[in-house]
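A single protein chain has been removed from this complex, and every other one stays in its place.
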Amino acid sequence: MLTGKVSKMSDNMIKIGDYIVIQKQNFKKLHKYNKPNSTITVGRDSINLNGIEGCRYFSTFKMISKSNKKAREYTVELTDEVVNLKDEIEIKLSGSDNRNIVDDGLSQKLTAAEIEDLKNDANRASDIIESLITNSNTFHNKTEFSQEKYLKKKEKKYFEYLQILKPNLRTIAEIMYKLEPGKVQNLRIDTLSQIITTVNIYCEGNHLLYDSGSNGLVAAALLSSIGQNTNGRLVHMHPGNMSQKQALLAMNFPEEQLKRCISVNVYSALRQFYQGCDTNSNENIKEIPITESNQLKRKLVENDNEPRRKIAKPDEEVSEPVIDELKENSNKGDPKIPKWHFDNIYAAQILEKKLDSLVITCKEDPQNIFLELVNFIKPGRPFVIYYNVSEPLQNLYLALKSQSNVAALKLTSNWMRNYQVLPERTRPDVIMNGASGYLLSGYVLK
Amino acid sequence: MLTGKVSKMSDNMIKIGDYIVIQKQNFKKLHKYNKPNSTITVGRDSINLNGIEGCRYFSTFKMISKSNKKAREYTVELTDEVVNLKDEIEIKLSGSDNRNIVDDGLSQKLTAAEIEDLKNDANRASDIIESLITNSNTFHNKTEFSQEKYLKKKEKKYFEYLQILKPNLRTIAEIMYKLEPGKVQNLRIDTLSQIITTVNIYCEGNHLLYDSGSNGLVAAALLSSIGQNTNGRLVHMHPGNMSQKQALLAMNFPEEQLKRCISVNVYSALRQFYQGCDTNSNENIKEIPITESNQLKRKLVENDNEPRRKIAKPDEEVSEPVIDELKENSNKGDPKIPKWHFDNIYAAQILEKKLDSLVITCKEDPQNIFLELVNFIKPGRPFVIYYNVSEPLQNLYLALKSQSNVAALKLTSNWMRNYQVLPERTRPDVIMNGASGYLLSGYVLK
Amino acid sequence: MSFRNYKDKVDEGDTVILYLSNNLYAIDVKTEVKNKKGETIENVFQTPFGALKVRNLIGIQYGSRIELSKGWGHILQPTPEMWSLTLPHRTQIIYTPDISMILFQLDLVPGCVVIEAGTGSGSLTHALIRRVRPEGHVYTFDFHEHRSKIAREEFEAHDVADFVTAQHRDIIRDGFSEELNGKADAVFLDLPSPWLGISHAVKAIKEQGGRFCSFSPCIEQVQRTCLVLQENGFQDINTMEILQRELKVTKRTIPVRDLSFLKHKSSESPVEEKPSGDTSYVVAARPVSTPGHTGFLTVATLPPAFARSKAKKTKTEDSEDTDTSNVTHGDR
Partner (left out) sequence: MSFRNYKDKVDEGDTVILYLSNNLYAIDVKTEVKNKKGETIENVFQTPFGALKVRNLIGIQYGSRIELSKGWGHILQPTPEMWSLTLPHRTQIIYTPDISMILFQLDLVPGCVVIEAGTGSGSLTHALIRRVRPEGHVYTFDFHEHRSKIAREEFEAHDVADFVTAQHRDIIRDGFSEELNGKADAVFLDLPSPWLGISHAVKAIKEQGGRFCSFSPCIEQVQRTCLVLQENGFQDINTMEILQRELKVTKRTIPVRDLSFLKHKSSESPVEEKPSGDTSYVVAARPVSTPGHTGFLTVATLPPAFARSKAKKTKTEDSEDTDTSNVTHGDR
């Protein structure tokens, strides 16, 4: 009965080429670990990662100052034990409240210059902070709460450990949203998680995504739920020449899985579907040679009896990066025909058979896009449209209500709250994110 | 130094003519106590209030079944002690969890008919419930939590005490909102409380309100904050012939205070202001006789040198109720001239001098109304517009942004959450109210 | 059988969803049923819009419109989300907004092994199964024997029993079974005293680490759970709440009241003192009554064995908070 994912030992080792997550306290950063001694910037610190290769994910590294601490350049060293400031610094006295504390800016006896020297000389953060406390007039009068708050603040400033984690959908979505919500259309994790469930993504079936603003996050989410070594496929449409795939690449998907995400330009794919050729130019058309790789693909789509074999030569302006990124996956047989031609054909074949779900996360007004793409969805199947403000979805809602080809239309928004859970100090976080975006969902009817 | 409100003893006695609040557990109801033996309906119970007159507010009354309990008719009897079911019923055994409880509908050994008999015969709710428990197969296996939940449910059903409270803004606003939020434009207490503070209402100054849908709630809120025996005045504009004043009357304001709420039809008051006469008809105009009462009013408005003395005879369609309601306050000297004529003149005089705040809580599109009434507000003074959905305010926001006569425009909405605070069971309420309405606020510029 | 994969047409034995005027009904497609007397009769499903002969559903395409005597509805293939809205409630259930976040926070993908306690009405279980299939597995436990049995029958009927093992077991007292030690990628607890299940979760999670999530309605449960998670070496402990709110979209026409004409003496014919016209807005109204709280989700990471910190006891003065062995909690 017990089966489950068999994970190879090597999956848990940090490898060159992996996307990795660097965690320093609550701060997380995504990084492509391209070469052994690549350097990352965390806050104002510059950290050389030499030595992490081959270590296990979840390992903790101590930051070692390269020369003096002023330069803020560090190397890293594998370590077993993270030192917790509170465990190191023993606090002898606490006041019962802060009534006698007047904040006159004079409570610290050390001068700024002295503190700077201390930072450069001291080996450990706890040493610095211990000195600061010893030289404070008010620290021992502060309440235990205030003292802890102070230590937390200082710990944040002087904390000198990193952890390297393996990216997954959760960490990638959090990092991208935190870094710049606008870059992922304000798509917060609660809303993202609901997109996946609302359209019933699982290991089987063919799923359609139109995404023009999430930097690959939605494609990553859907492909992740489709899974490794399964039959499910994702047709990922995008405007422009190149799909955004930052998040998709950061997932470190195996090739087999990544191949089942067929990224196509929406115009080319639809032109291929409707017109049997994926460029608008009528020049330079030639027969596609039936190579092994595209024949293989065609077999995946059963009952393909369409004579859509004509594809055009690559337009010279078409993005190199996409091709580059996926070069290894593409047909090596015929270097003259870029992979995207085959992708368009492949996508058109899947569209022909209709798909099992539709997700739209766009920057454009969703109405035209939905009305066009809903035709490719099988009756009874779910769809969801994400937009970062509600008004365009309100409009679309009314437009769809007056038609009879969708059911169970629902416009929702979310509200997510995080909590601080600490003894005697449990409360919701004082800052919350108010912008979750909106989802319009429903089912396609026959 | 210690001054404060001197409250007469009689203020704390239930009097005929008072609006009163009947509280039964968490249910509250507003009632005009018109005659000693008036009857109210609470749930399916009909309760005769004979005997409450002269009792102190906050008194508790026991409901006494008139004949048999089936009829659900009760009288009331002053009592000292409210019996708490949990204190009366001793629970000997509790299970540690509900694992052995199968809800097969067979756990109660008493039949429905037997329970009905019990309800009719038993004197006290606790007797009924004790019998129910004794005859239950599962009660003693239930956890303490489940048992308490059960008792709470039964208590609600059989609780037999009432408390009579004195209405105030808080109770009135809660009752009206709970009863039918649509009748007060979904104006929830948090939003109502912010209207009062946003426009800086206090005991001085002249304040302008246009209200077409809160049943007098906003007028009640503003007049309550203006206070008794102060100089502040409220011009309360409304469309139609009659102002809605349910909440205003329920406040039991003294006459002196109620008089400082000048309720006028918006058309008549503006016509009076602009045209010096408050009806559109040119017939039947005659000089107002200067009676003592209207002269007094005129004195309140200093520097009145306008020759606006012409007012028309009452239009026959004009609401009797308003006149009736306020008959005692109106000029007894000349029965032919209704009070509203004087109110229009009075309001026009106040408008002439401009006012200190503007509140609009309307059902109509707020734009025209705001643009018209903002002209009567002094520079530097605040305004706030309430609407139950945001779209009309969004429109107005954009319109005002493009003008330069208002500052600090802000569109807000609220979110209010209530909590259950109980040992081991503290959590937010499982149902919340999601509709608080929206406020658009700002300051008038010169 | 319609819970397993997408299909085009309704077969006998399927569970289908009847969507009728904003309501969902789950119907088992059986042509005949037994009546109270034990007699086999034709299966007729009563709807507010008239009776539906279930036999007639067989062979129609999912997404089709079906005619009823007083209206029409549509037949949809059930998803775990629709099932959550139609399943027979045997306990309070977890709904899609929380389910979505639970799946997300547990890092579940096809192939994962996940443990759930308790099974309850199986709302979350269906979503877990969908996410981890085809190679993964869900182990779900409930201390209520009858509930566990019904859940098993349901999984059989829904043709997903391959992917799930539903057992009657008091996991607080007895732990997860030995055979699960070190086998789980993720553990989810929806129990009155989740903190008492954490040590069992630690045993069950793989050596390479995994995720934990607990769903609790009350804050006291969360407080204890967070403390015990910390003592057991979990990291990234987070507590959150998700509320989904539906917006009601309508075109609303509202009156416009012109007051500007009052500035000038009007002509002989009096202007009507009524709204002068209408304007309309597409409005999204927030509901007066909406879910205000479902539960707190507390999530955490158990690092790989090599990176787990030794279980630290919190300071002595906090110990009263964690000495909770004698606290009893009922079912919610």
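Should a chain be cited, it is by its letter among A, B and C, assigned in written order, with residues numbered from 1 in that chain.
We take it that a contact is a pair of C-beta atoms (placed from the backbone, for glycine too) under 8 Å apart; a residue touches a chain by one contact, two chains touch by 3 or more.
The shown structure was predicted, so the numbers you read here are calculated from the model rather than taken from an experiment.
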Query = So which of A:270, A:347 or A:384 would be touching the chain we can't see?
reply = A:270
Remark   = Checked against the full complex, the residue among B:75, B:108, B:230 or B:252 that touches the missing chain is B:230
Note = Against the hidden chain, subunit B presents residues 1-5, 7, 12, 56-60, 82, 168-170, 173, 189-190, 192-194, 196-198, 200, 202-205, 224-230, 356, 378-382, 390-391, 394-395, 397-398, 401, 407-408, 410-419, 421, 423, 426, 438, 443-446
Query = List the subunit A residues touching the unshown chain?
reply = 94-99, 101-102, 142-146, 181, 186, 239, 265-267, 270-271, 274-275, 280-281, 362-365, 367-369, 372-373, 388-392, 395, 417-418, 423-436
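Operating definition for what follows: only the chains that are shown with their structure count from here on.
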Ask   = Does the chain-touch network form a line, ring, star, complete graph or other?
value = line
Task = Per the contact rule at the top, check every chain pair and give me the one with the most C-beta pairs in contact.
result = A-C
Key: Whole-Å separation of chain centres (CA-atom averages), subunit B against subunit C   = 39
Request  = Could you tell me the distance, in whole angstrom, between the mean C-alpha positions of subunit A and subunit C?
outcome  = 25
Message = Can you pull out the residues of subunit C that are in contact with at least two other chains?
response = 219, 245, 282-284, 296
